[in-house]
Structure formats: C-alpha cells, structure tokens
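For reference, the structure discussed in these notes is given below.
Yeah, one chain of the complex is gone here, protein chain that is, but the others are all in their spots.
Let's turn to subunit A:
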Amino acid sequence: MSSDYEYSDEEDFYDDDEDMASAGDDDSAPSDDDMDMDSFADDFKVPQHPPRKSYEIEHEPLSQQAVERLMTTDVDHISGIFGVNESTAALLLRYMNWNKERLIEKYMDNASSVSVAAGVSTPSRASPSVSGPAPIRSSGTRRRTIRQTPVPKAEPSVCPICFDDSQTSFLALSCDHSFCISCWAAYITSKIREEGEHAVRCMAEGCALVAPDPFVVSTLANSGEDEDGRTRERFQELLVRHFVSANPHLKYCPYPSCTYTVSCPSASSRSSLTTMVPTVSCGASHKFCFGCHIDSDHRPVVCPIAKMWLKKCRDDSETANWIKSNTKECSKCQSTIEKNGGCNHMTCKKCKHEFCWVCMGPWSEHGTAWYSCNRYDEKGGVDARDAQSKSRASLERYLHYYNRWANHEQSAKLSVELYNKTEKKMEEMQITSSLTWIEVQFMKRAVEEAERCRATLKWTYAMAFYLDRGNEKELFEDNQRDLEKAVEDLSELLESPIDPETISTLRQKVTDKTVYVAKRNEILLKDTSDGFAEERWKWNIAVEGFD
C-alpha cells in the first residue's frame, strides 16, 4: 500500500473547511473540546508553512540543480587547490567518492598516481613501473590498434571499430586513441543508457582514460545521436546520483523518474534511527523514509523495528495467508459473509448478528469502555508449560498482531474502492441536486484521513508485537485503541447510505469525525515519537541499535 501521508495536506484540509464555512452553513461548528476549527482556519490563513511537529524531522528537498550547485562548489574548491581545470577536478573527486580531504591528502602525496587511477592521465612513459604486472592481453600479431606506444597524430584513414570509410570526423582523448565520432557517440550512449555508467572510458583496449564531461557532452551534441537530449539528461542524473550516494546527508527520492534529493543531516547516523522515524518528502511531495528502504511511511515505528517485523511477516507468510481472505463465516449461523468496505463492524445478512471482523467477537463489546480488540491477552503464553503449547501460544500471539496489521492494509484498500463507488454517486448528486463541487468533497477528505490513520494503526501492531509488557505498553495501547475506535466510527459513517435529503447532516457528522480522527492520530504519533526520544519504549527482544 502506498500511503501518501502528507502533513502539509492539512493546510489544504483547513483551507477547504474555510471554503465550506464561507459557503454559509458551517459557522456554528461545534468546537471539539480544545480543537477549535475556526481558530485553526484562522491560523492557516497566514501564508506560512505550519511549524514542524515534534515527530517530524527537519529536512530539505533539493532540486537536481541545487545538488549540481553543491557539486560545483566542491569541484571549484579542488580545482583551485590543485590548479587543474574543472573537468579534471570533477573526475578526481568522483574517483575519490567526493571525499575532498582524502583526495587532497592522496594527491599531495602522489599526484600522478592518483591522476592515473582516476583516468585523468595516462601512466608516464618514463617510468616503466606502471601499476602491478601487465595483464595478459590478447592477439599479439593480429591486433589492429597500437597500444602503449603513442599513436601518430595523423588521423587514421578508417575507424578501427566500424571500418566505415565515409567517416571523416575523428576524436581522441589525451591518449590519442582516435575513433570516429559515430562510434564514440554510440559507445557513450550505450554506457550511459544501458549500463548507467557515468565514467566512460576510452574505447581502446586496456586504456583507462575517462572521458571528461565536456567531451561526453560535445560528442553527444555534435554527433546528432542524442536529438531528444535524453542521454545528456541521464548523464547529468547519473552524476548527481553518484554525488548523492557518496554523501550520507543526502538521499535520492526513490520514486520512479523523480529527480529530487532530500538533505537530512540529523538522520545520517545509524544511532539516530533508534530515536526517530526520518519520514521525509521530496520537492514533488513523495514521502519516503530516509533511514531505510521500506517503501511506505512506517510511522510511528522506528526503522529497526519495522524491518524486523516485515522480515517476520515474510518468514511466516504461509501461516498467516488465510487471514487475508475477504470472506468469513458468521459465528452464529455459519453463513458466508463478505467484507466489502473498510469498516470492521459486520452485520450478518441472514441472522443479523453483529460482530467484529477482526476478533469475531460480538460488536456490542466494542463500543464500550472495555473495548480491547487491539490488546493481546498475554496470560495464555505464560501458562504454557510444554514446548508444543508454548509454540502454539507464540503463534497465536503473532497471529493476533499480524491479523490486525493485515486487516488495516486490506481495509484501507477496500475503503478506497468503496470511495470510488461513492464518488460516482456524489457526482451524480451534484447534477441532480443543488450541491456544489466543494460541498461533495468532504467524503474524499474523510476517506484520505481514514487511510492515513489506518497506515499509522497498521504499524502500531508491529510496534506492540515487540513492546515489552508493562505500563508503557498499556499507555501505548490506550492510544491505539482510541484511534482504532475513532477510525472505525468514521469508516462506518462513510458506508452509510447517501441521499440528498440527509446529506447535510451526514456531512456535518463526517466532517466532525474526520477532525477528531486526525487529532487522535496526531496524539498517537506525537506520544510514540516522544517515547523514542525519551527512550521510554522497552522491547521484548534484542533490537538493533537499542541496548
């Protein structure tokens, strides 16, 4: 599931509320305890970004041009110190993975060996000790190219690669290995496009010179090989990616064909990943984790826990497969019941039994104070004496958490499907009734908020699975339960029938619930994040990075 958890969206959210208020019927909005919508709307009139929340991490999206400027700064710096041109400085820096200090040290120590290794210059012919033993080379007598000895400056009559005698334009790097421009362009294109290689070496066998950037760029431009400029573009992107991957403060946006980079220095150390979840967003609002490769926002759970949980799920996937099914049997009359929305409050069509989809318990217990569908009763595991009942208890425990985890993922998908149906209906209503486009947007926002909260809830079960028993876990589960309850109520509202007569009441209810749900989500995210910062959470298993 791709969760586009956008806090900046809230700005839009409240802006829209404001629109609704100005549409006339919202001025008596009941203040939800300490959550006064009007004052919020006022806050958001100020054209500024909302202040960063305590669980959000400071980061800065950088465009490709911005990263290129950083690269240029480094290149200019090295070029000035070494007295070499920019393209040479760039090759030296890339060779040393942009480690300026190391490059300066090595270069001061032995400039020519660093230059040879970086592909900037050919080994000096005066010193026969090149580097190590000469590799075995092929075809002594039949070779067509001249190797270690310098090539005469005169251009070859025919290109030794394509043997196309109509070629008249020849190019060579400082090694003087000369080839026609078409072959160079084809080679450069193939290296960049097929192999994703930014260091394009000379085409002569065994020649380690690397084509400087101006050579690559002008060859592509002059050959007519790169008419749409895509190869040039890709080359530039490869250079930026190389720079970014060498810098722990930077990360390239993982979304396909996005070229943004995010700078997040406070998440660059491994140890920082136990105290916060570095969810960042790029300049195109793609959300990703700066600390790991999980492709969704895994707040509120820190990376090491999230990774452990996903690995556990992969390892136990077969055991848990049956849970994902969309149908279950009614616990009273055994008729088959299909789930077709996000709501977990099920009513059997046949016997009218109301039950919870997740725990199959009667729904009547879920609305009350002792709602505990989210909690696992650990007592069973403690009583287990023999190995077999122990392992059964541990499987049951895992399934409790996995079941809820998987259910949120599935519910989020189902509610989106359901919403698509609803949306059609609302569009029709727009035509048949007096409702405006703005007025039918409340459903969309509510579905988005529910999806967001389900993403949070999903990960809270991964967290609870590893949380050690005690007061802290109970407080965590209180927050989890409150959010569960709020989201279930909202989901249920979203599945209620829509007709023009009752829509304004429904809209009021849905809007209020959406605000409340967002607030519960906020509380959970903040408290969990504070807990990590305060090292309040204790685990029932050794976790990477925690003592």
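The rule is short, and it goes like this: a residue touches a chain if its C-beta (ideal position, glycine included) is under 8 Å from a C-beta of that chain, and two chains touch if they have at least 3 such contacts; residues count from 1.
Keep in mind that, in the parts below, contacts and distances are computed from a predicted model.
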The complex's invisible chain, by UniProt name, from "Ras-related protein Rab-33B", "tRNA-specific adenosine deaminase 2", "UBC core domain-containing protein" or "NEDD8-activating enzyme E1 catalytic subunit": "UBC core domain-containing protein"
Residue touching the undisplayed chain, where the options are A:Glu205, A:Glu227 or A:Asp499: A:Glu205
Contact with the hidden chain (one of A:Pro123, A:Pro160 or A:Pro265): A:Pro160
Residue numbers in subunit A that touch the chain omitted from display: 132-133, 135-139, 142-145, 160-164, 179, 182-183, 186-187, 190, 194, 203-207
